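For this view, one protein chain was removed and the others were kept in their places.
Here the chain labels run A and B in written order, and each chain numbers its own residues starting at 1.
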Amino acid sequence: MIEIIKISKSFNSQKVLDDLDLNIDPGKITVIIGQSGGGKSVLLKHIIGLIRPDSGQIIIDGIDITNLNDKKLNEVRKKFGMLFQDAALFDSMTVGENVAFPLNEHKRLSRKEINKIVDDKLNLVGLENVTHKMPSELSGGMRKRAGLARAIALDPKIVLFDEPTTGLDPIMRESIDKLIVATQERTKATFVVISHDIESTFTIAHKVAMLYQGKIVAVGTPDEIRSSNNSFVRRFIKDLRD
Amino acid sequence: MIRFLEFAGRPLVFFVEECGRIMLLLLSTISWMFRPPFRIRVIFKQMEFVGVNSVIVVMITGAFTGMVLALQTYHGFRMFGGESLVGSTVALSMTRELGPVFTALMVTGRVGSAMAAELGTMKVTEQIDALNTMSVNPIQYLVMPRIIAAILMLPVLTIISDFVGIVGGYFVGVNLLKINSGIFIAKIIDIVDLEDIFNGLIKAAFFGLILSLIGCYKGISTIGGAEGVGRATTQSVVLSSVLIFISDYFLTAVMF
Partner (left out) sequence: MSNLSIEAKVGVFVVIGIIILGYMSMRLGKLGFKMDKGYEVKVYFDSASGLEEDVSVEIAGVEVGRVSKVLLEDGKALVILRIDSNVKLRKDVKASIGTRGILGDKYVVLVQGSSAAPLIEPGGRIVSTTTATDLDSLMNVLGEVAKNISTLTRSFANVMGGEKGEASLRSIVDSMQAVAETLNRTVQENNEELVKIIANLSEFSATINEISSKINKGEGSIGKLINEEDTVEKLNGTLASLKEITEKINRGEGSIGKLLNDEETVETLNSTLTSINDYMQKQESFRTYLDYRGEYLFDSNDVKSYLSLRIQPREDKYYLLQVVDDPGGVESVTDITTTTNGVTTTEHIEKKEKNEIKFSAQIAKRYYDLGLRGGIFESTGGFAFDYYLLKDRLTLSMEAFDFDSDSNAHLKFKADFTPFKHLYITSGFDDFISDEGNESFFIGAGINFLDEDITTILSDLPFYK
């Protein structure tokens, strides 16, 4: 489904990704963990084509997106939904308008149909009576939920999460984790989450990939990773816990 | 020596790069202008923001500019008995220069800075990336409507400013300084050409392009959080204002 083949990327001669390879299984939650500033966001932005690699290929459903022009890239992107770190809701629109935005852009639907989808998606992420509120009136957790509702509005096959639990209190973190798992079960979409939160990772992941110094150093199920005897992996987990 | 050249050259290279990036933004804006979807509603929204909402401040500026101009030129012209020329001086200055330039400066302060701040905020909170991930081109969705709105609205604001300025000049000249109203108007009609007004409006459209392009450019190239947004806003106002004055000179040289 998503194949990342030997991609490298440098910013100002500093290598952020270094010949990185990763296969992401369809219909599963894959969590990429790594330290803050370790290139996780950069990797995620590569997958959706926001950043182009210096070398290497990213293949989405058999299409190499690294050299596509804008028009074709936009077609590929319609398969994606993405939840940004601070939800990236449009400040100038209400929550309802935010969720309706991708529908208005890409679907020819009546206002009534759109409103119905918006309500469905907001219910799915556990939000009620916020349709006419502005994003600034919501708490951080609610914004994330609204952002997720927007990300899944077009029923994408792939949903990307950029640090979904960062900046939330422990209770909220737990509820977001539950939401991610529940949403994935309902939508059966491929979820790619990047995180530095080791607890959440073990809660939600079907598969964990460790990113260290521009490379994926270990891939496995949460249990495999947890019970790994590899000293490097153990230290890595310990570092993240601290 | 080499170090000195490097020292002197770096800002120059930066400046050239900056110009290049602004031009590239302009080019891609133009190319996106002709591709569907045409977001008429978004453009109208920006037109309201740039045009309708700026009208009060532009009218106040225009009126007082015309009034002070009448007051100042009256004292000058009276020395050789040329009071009758006050009206045409006010009208000519307003239509050719002060109307377009002051309108552009006011709109830069009000709208150009807002564009930089709004797009800057969207940039640092990843809203622009979000647009991209939803297959919506940010240039088409954010930049193009702002630039079109500014190009269309600046001339309208300018003609209002011209008119209000002349009316303000008339008020001061005729009601306060007791210049004969017939002569005041006759001299305006005599000396001011339609071309003066139109050239002023063409200037205004150019200024609209400058202030919106700079505002959007500074906005979408913002880095560094809230502080970066503040920096972008300030820079956009300063750069737009300077460019407006510079381009005003060249436009005047070409047109008149």
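Operating definition for what follows: a residue touches a chain if its C-beta (ideal position, glycine included) is under 8 Å from a C-beta of that chain, and two chains touch if they have at least 3 such contacts.
Keep in mind that what you see is a predicted model, and the values were worked out from it rather than measured.
Every visible chain touched by the undisplayed chain in the complete complex is listed here: B. Considering B:Gly51, B:Pro100 or B:Gly120, the position touching the chain not shown turns out to be B:Gly51 (whole complex).
Per the touch definition above, the residue from B:Cys19, B:Leu176, B:Ile189 or B:Val238 contacting the chain not shown is B:Ile189. When the omitted chain is restored, the residue from B:Ile159, B:Ile179, B:Cys216 or B:Val237 that touches it is B:Ile159. In the full complex, subunit B makes contact with the omitted chain through residues 27, 30-31, 34-35, 41, 44-45, 47-48, 51-52, 55, 155-157, 159-160, 162-163, 185, 188-189, 192-194, 197, 201, 254.
Heads up, the rule we're going with is that only the chains that are shown with their structure count from here on.
Centres computed as Cα averages put subunit A at a distance of 42 Å from subunit B. Contact residues on subunit A toward subunit B in their complex (touch as defined above): 45, 48-50, 70, 74-75, 77-78, 80-82, 84-86, 88-92, 101-102, 105-106, 160, 162. Only residues 37, 118, 121-122, 125-127, 129-130, 132-137 of subunit B touch subunit A when the two sit together in their complex.
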